[in-house]
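Working notes, structure below.
Shown here: the complex without one of its protein chains, the others still in place.
Order as written gives the chain letters A and B; numbering starts at 1 within each chain.
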Amino acid sequence: MEGYINGIGIISPQKTFDTPDFLSEVVEHNSKALYSIEPSYKEFLNPNLARRMARIIKMSIAASTICFRDAKVEMPDAIMTGTALGCLEDTEKFLWAIIHDDEQFLTPTSFIQSTHNTVSAQIALQLKCMNYNFTYVHKGFSFESAVLDALMTLAEGEAKNILIGGHDEMTDKYYRVCDRIGYFKQETVPTMELINRKTNGSIGGEGAAFFVLSKDKSETSYAKLRGIKTIYKPENNQEIENKINELLASNGLTAKDIDVVVYGNNGDARFDKTYTHLQDNLLKDSTSTYFKHLCGEYQTAGSFGMWVAAKIIKTQTIPSAILIGDNKSKSIKNVLIYNTFLDVDHSVYLLSQC
Amino acid sequence: MDALIDQLKGEIIEQLNLEDLKKEDINSDAPLFGEGLGLDSIDALELIVLLEKNHGIKVANPADGKKIFQSVRTMAEYIQANKK
Partner (left out) sequence: MSNKIYITGIGMISAIGNNVAESLASLENLKSGIGTLENVRSRHKDYVPVGEVKSTNEQLTAMAGLTPDKQSTRTALLGLIAAQEAVKSSGIKNIKEFKTGIISATSVGGMGMTENLWMDYLDTTKSGDWLKYIEAHECGDSTEFIADNLGVKDYLSTISTACSSSANSIMFGARLIKHGILDRVIVGGTDSMSRFTINGFMTLMILDKEPCKPFDANRQGLNLGEGAGFIVIESEKAAQGKEILAELSGYGNSNDAYHQTASSPDGAGAFMAMEKAFKVSGLKPSDIDYINAHGTGTAINDMSEGTAIDRLFNKNVPSISSTKAYTGHTLGACAAIEAVFSVLAIKNNEIFPNLNYKTPMPELSFKPTTTLEKGKKINHVLSNSFGFGGNTSALIFSRHKAS
């Protein structure tokens, strides 16, 4: 199972959407929760449609539009998105109205847009795209399920170009609520110091990242996506290593062939043990990189990681802002992404130069 | 009636998030749906709530919206006729 990443559109807390630059400059937020740097939506959305849309919907539609332009694709053969929380702002709005107005004078817009499938549906509606349309909503497996579905669909020969995306938004209330259950650090951490802090919790984040995954290589190709595996509640490091080895073996590779690993280190002292273990053992010869200090922690952050991996391969560069330790790579052929959300949902992706 | 029409225009702009519009951009007799303001069935439901919340008028059948929401003027007329 494989596919070519032929286009990317990503809106994130970094400057990622209107520049070919690859993190040579890092935006320092100095905040406990990172919010995206957003474009002006006028270019992407008819104002009559945009007037109802919450931020995450606008962000996602704009990111998918950028992605289609980048891939030079107008109509995808399938749309698959991943989102753990759906459209949080609309959900909170409708919930607040129910509670505050005691179930009276409620209007439909925020309810309609609160459903998790709003983004993939809106993209289909705007494009008049009647093809396969799926929304995955499984915590740290949301985006990863969309990736697997896309790879399966390409293998089935039913599609040439597929839009996949991961999107989740941060809101003030969501931050406050999840802060109560230990998701976030109690202190503000400078971006470049995040993974050195040995305290519990991470920084909040958000983003909308979309990719065109295609059957055929094109002039716009970034990388070849060669597989993904998810691991639910791994019992030990051996189980994780076995899964990684399985993924590599099915592609005729071994750990030695991996030039760079993109890790989901998020500075949470409780959960960095897996990353450290891999860095010191199975993947010790590969260059280590990380990304969550740039986008924050959220359930679909793997999609930001996939952007990082694809850019590393295409530009053959590793920005110093994402490097852990030394850069051991001369040419970069194979890149792994290893990510976990709360040490429950683990995932590993394999990308190669094409 | 003119005051009510003016008030309604403001309420419509707010309820439907018509940020780029000012009251004077809305012709009191122009159709609200389709060609005119370009509103749709979800807006119709929003307007039904507007009638109930701001004017105390309950529209039980959404199909009645078609007649009531032809223009801002027909909306105002409906409010005057049904005001308790």
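Following the convention adopted for this analysis, a residue touches a chain if its C-beta (ideal position, glycine included) is under 8 Å from a C-beta of that chain, and two chains touch if they have at least 3 such contacts.
Here the structure is a predicted model, which is why all the values come from computation and not from measurement.
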Fill in the blank from the handout: Output for the hidden chain's shown neighbours is A, B
Exercise for the section: With the full complex in mind, choose from A:Asn48, A:Thr115 or A:Asn200 the residue touching the hidden chain. Expected result: A:Thr115
Completion exercise
Per the touch rule stated above, subunit A touches the missing chain via residues 1, 79, 84-86, 94-96, 98-99, 102-104, 106-108, 111-118, 120-122, 124-125, 127-139, 141-142, 145, 148-149, 152, 155-156, 173, 176-178, 180-181, 230, 232-233, 299, 344-345
Fill in the blank from the handout: Residue list for subunit B contacting the dropped chain reads 40-42, 45, 48-49, 62
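FYI, only the chains that are shown with their structure count from here on.
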Exercise for the section: Determine the centre-to-centre distance between subunit A and subunit B, using the mean Cα coordinates as centres, and give it in whole Å. Expected result: 42
Handout entry: In the complex, subunit B residues that touch subunit A
Key = 15-20, 38, 42, 45-46, 49, 52-53
Handout entry: In the complex with subunit B, residue positions of subunit A that touch it
Key = 47-48, 51-52, 105-109, 112
